[in-house]
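Everything on this sheet refers to the single structure shown next.
All protein chains of the complex are present and in place, except for one that has been dropped.
Here the chain labels run A, B and C in written order, and each chain numbers its own residues starting at 1.
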Amino acid sequence: MDLNDDPEQAAYRAQVRAWLADHAAQAPKVRGADAIADEDERIEAWRGWQAELAKGGLCGVTWPQEFGGAGKGPIEQVIVNQELAHAGVPGPLDFIGLGMMGPAIIVHGSDEQKRRHLGPMLHADEVFCQLFSEPAAGSDLAGITTRAVRQDDGSFRISGQKVWTTNAQFAAFGVLLARTDADVPKHKGLTMFIVPMDAEGVTIRGLRQISGEAEFNEVFLDEVQVGADAVLGEVGGGWATALTVLMFERLSIGTSPIGYSAEKFAAVIADAPGAREDSDVRQRLGAIGTELIASRFAGHRLLSDLAGGGLPGPEFGLGKVTVVSAAVSAGDLIADVVGPEALDDASEWAYMISFLPGLKSAGGTEEILRNTIGERVLGLPPEPRLDKGVPFSELKAREIEGVA
Amino acid sequence: MDLNDDPEQAAYRAQVRAWLADHAAQAPKVRGADAIADEDERIEAWRGWQAELAKGGLCGVTWPQEFGGAGKGPIEQVIVNQELAHAGVPGPLDFIGLGMMGPAIIVHGSDEQKRRHLGPMLHADEVFCQLFSEPAAGSDLAGITTRAVRQDDGSFRISGQKVWTTNAQFAAFGVLLARTDADVPKHKGLTMFIVPMDAEGVTIRGLRQISGEAEFNEVFLDEVQVGADAVLGEVGGGWATALTVLMFERLSIGTSPIGYSAEKFAAVIADAPGAREDSDVRQRLGAIGTELIASRFAGHRLLSDLAGGGLPGPEFGLGKVTVVSAAVSAGDLIADVVGPEALDDASEWAYMISFLPGLKSAGGTEEILRNTIGERVLGLPPEPRLDKGVPFSELKAREIEGVA
Amino acid sequence: MDLSLTDEQEFLREAARGALARVDTVAAARAAIEPAGSPEHAPLPDLWPTVVEAGWPGLLTSEDGGGAGLGLYDAILVAQEAGAVLAPVPLVSVLPAATILDAAGDADSAAAAGGELRVAWVPAAPPTDLDDRWTVEARSGVRRGGLPTGVLDGDQVTLDGEVAWVPDAPNADRLLVIADVAGTPTAVLVEAGAAGLTVEDVTRYDATRPLGHVRLAAAVGRRVDADADAIGRAWHIAQALLAGEAVGIVERLLPIAVAYAKERHTFGRAIGSYQAVKHHLVEVLRLQENAKSLLIYAAWASEHAPEQLALAAAAARSGAGHALDYATRETISVHGGIGATWEHDAPLYFRRAQLSRRLLGGDHGAADRVAGELLAGVTPA
Partner (left out) sequence: MDLSLTDEQEFLREAARGALARVDTVAAARAAIEPAGSPEHAPLPDLWPTVVEAGWPGLLTSEDGGGAGLGLYDAILVAQEAGAVLAPVPLVSVLPAATILDAAGDADSAAAAGGELRVAWVPAAPPTDLDDRWTVEARSGVRRGGLPTGVLDGDQVTLDGEVAWVPDAPNADRLLVIADVAGTPTAVLVEAGAAGLTVEDVTRYDATRPLGHVRLAAAVGRRVDADADAIGRAWHIAQALLAGEAVGIVERLLPIAVAYAKERHTFGRAIGSYQAVKHHLVEVLRLQENAKSLLIYAAWASEHAPEQLALAAAAARSGAGHALDYATRETISVHGGIGATWEHDAPLYFRRAQLSRRLLGGDHGAADRVAGELLAGVTPA
């Protein structure tokens, strides 16, 4: 049982730490009370910081060297994440591109796509966003209705609406899942595209949350025209490409540092008059602490598995359930203990309290995850599916009739 | 807003109270530490007490007078229940017969069945039990497999297994649901029978619970022969008869006094050193008390509805969920506070702690109830049913193949 | 036994619904929390004239005291309607104040009942089985503060102390402060502009519930001749009214969530057909119905069993608060993320739930009082 680096990892860590020691002073403040207030300025500064990180080899850690990456494994990615946190500096601006879209292009992209996109993505010259979720499809990615119609010249015209899109407001490209054939069952007939966000017909609208902040965007596509070379992977093979993205997403979540810490919550409680002596407060803090500490060691277990050559299974998603639930409970406890002041905009807790309910439920996330784990990990039988093998067009018609 | 009796109810209550004052001394001890220890003796004494209650008009309160009942409404039944509790004496031995089987016979029985059974039931000369649940059918009553095969002489031979049967060990008759036709979809093809429990081929076996006590019985039927006159209602009409029984069951649960009281739990907590000052204990007791008090006033609301001519809807079953969940929480709290001594056989709490998990889950009770209420009360769509319209015989075959 | 609404109560409820429908209060609640200066921002509409016109300030005041002489359940019905639409009406503030003035036979009772004077009650909680002090909200922490102190001189009382998070304090004409005068809890009426009185506006998170920190530094007010019972009763009434508001919201949200669960499809089925959704919505119903039962208990106790009012009102607050918390989260959850966006109403109700949970002793304080009353041997009906 060893939580420590092996010699090679230790050497890599030392190298990363040394680079960060030299460059941390250049890092912009992008979060918290002393963050750069103007959004455009903040993004520009962050872009510059990512370019700096890329020069230092701290972006695309797991990308092959031929595409400008460091050619390392997920453990090294974790070491970089840990050292970024340790140095108190932000990570790259485009974590979505680096963690998911880039790897998907590396797996499924044409040589031209790799040449065109990977470099600018790595240096944050062009940020990427993910255009999968739709208002009507919710948690059911295969149920998307955005359609791409092939024109006589081989190009496609895309119309539809996407939602829950992070970073869309400053992204150069989006990786978009659209339906190219409605007359086949719904997992089929999907195609993945790389869409310029400044193309004619693309409209981006911020989606404000309970906190009042726009965490996500809606993206409207109205007859957006893209060439045949915008297809990522095969026409009709979009579902397979999406699964690749989701696998990288899982890995990316699994190796990211946990955002909420038991110590930080405890420190607030310790400061509230009378709270420390209150056994109800202690029980609640104890339960929250237990869950968060467990999730931290679950992370160590994942790394140990990765080091042994394993890949994270769907059950690893339970770690996110644990952290989000514990943080929701912590928000409740803190506001109970601190009082209404914790809900003030200026409080560091109001944002957490307001943000989590949406995060927890967006797209029925937790329920779907429990289904998936119940079926894939425990081997429980699936729900009866009424939509299996039914052409998508017919399925939508049924739904409208309310008989599906 | 009035919790009080109207003048007519008050007069009835006074009459019941007066009768009980005269007769309470004859009541046997049937529960608790000073109960009659020998089961046979206890049942015999209780039988005698029910006969006494019947003479006083306190059994079959809602039965029509022509069958020996008092011809009153559910409010009067509640008044009797309340006064029995107030006098500290047990109610009738055969609450299942009086509350459910008798009313079902009154609704569906032949004249001969009414004549034969209602009188002896009322006076506890013949106790009834309910033979619906089966090990394989669980919560799905329509899925029962006990079969009754009609013979050439018109009689039936019944074989199968029933479970969760209360009072079977001393019942004279059971009201049994069996399948008379396996080749029609499963809600059809059922028939209700009145079966003598001493018939050849009937075997009764106590079903011990976590506590070690046999709360329920299994009843095995091996080629048990009954005449055509044993059919209650129509052949093939068993489902309708069963629904009647379930409706009376709901009314019976709704008008019974609640078994667990917040005061009693509080009294134990108050006695445990340090517990009263512990804010965690207080929060838990406060939550339990809130739920139990709510359920008590939900009972008052039901009575008000009944007085206004309403009938309890399925949502009334939520009251049972509330009480059982609160009592489970109370058992946890008491054992946490009192310590392992609360788990000793001699403790009044060990039984509650051991008994409730089985009660809560027998036949998936709570889940089914939530389905029913979600669909009937909130109007939510049902789960997709794979068994609709499929003949029962084919359904069982599918299940065995594991493809259902 | 009859717990159904009387014709008068049905009428009162309909009238309240009608009066509150004149303004889109939910839209107003959203506009009011937009950042000041943004084009979407608008200050809250002033509903006080509506409140006065409807006669709500005097609902609980006796006819002799200049009011309508109705019962607690009537006031709860109005609170349910106000809660349902997030109407910025200060029921939890003016009604407790009015009951104290009425019990005292105070000269200002009629003006308060008629709404000519907007009197905000400065909440003070009666002792519990463990803490024999009267207490007030502290700014922070789980320890409650002691009453402001008062020195009596004739009819005048000089007050010192602080009470945090007082509903409607920023808008009141007068504050009804509960002070410790030589060991006795004493009600004192202070003019909004009195020297030594400051009200810091600390409205937070939910603009429809204006809040103030009340500071008293040798502020002088007039003694109101109410006894400790009347002063304690005001606390319990406020708990019951908060519970009423909460139930009103839950009853508003459940049909919205149910409707969405029926029309929204995923994986080829309406989401309401999935047990994970269905069972949680049934849980909302269960909590709602329990809370409604507790409202009835509180109202019944107020009229018929005053010795149970502390228990009943605390249970109502605790049960309704839990129902509200659960229902607002579940509404967001059923809506699958859309429910957490600014355009949807659910976040506004969520904000109300989060704030209310921490006011007037908090939902946890109410549960604690339930336990305390039960431990002290109070037997619920």
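Observations on the model:
We take it that a contact is a pair of C-beta atoms (placed from the backbone, for glycine too) under 8 Å apart; a residue touches a chain by one contact, two chains touch by 3 or more.
Keep in mind that this is a model prediction, so the values were computed, not measured.
Although one chain is omitted from the display, it touches the following shown chains in the full assembly: A, B, C.
Hidden from this view is one chain, which touches chain A at 1-6, 9, 75, 262-263, 265-266, 269-270, 276-277, 279, 281-283, 285-287, 289-291, 293-298, 300-301, 303-305, 307-308, 315, 318, 321-322, 367, 370-371, 373-375, 377-384. Seen from chain C, the chain kept out of the figure touches residues 274-276, 279. Seen from chain B, the chain kept out of the figure touches residues 135, 137-140, 143, 164, 207-210, 212, 272-275, 278, 280-281, 335-341, 343-344, 350, 353-354, 357-358, 360-364, 367, 370, 383, 385-387, 390, 395, 398-399, 402, 404.
Here, only the chains that are shown with their structure count from here on.
Relative to chain A, the most remote chain by averaged C-alpha coordinates is B. The distance from the centre of chain A to the centre of chain B, with each centre set as the mean of the Cα atoms, comes to 52 Å.
Shown for chain A are the residues that touch two or more other chains, namely 278, 280-281, 386. Residues of chain C in contact with two or more other chains: 269-270, 274, 277, 364.
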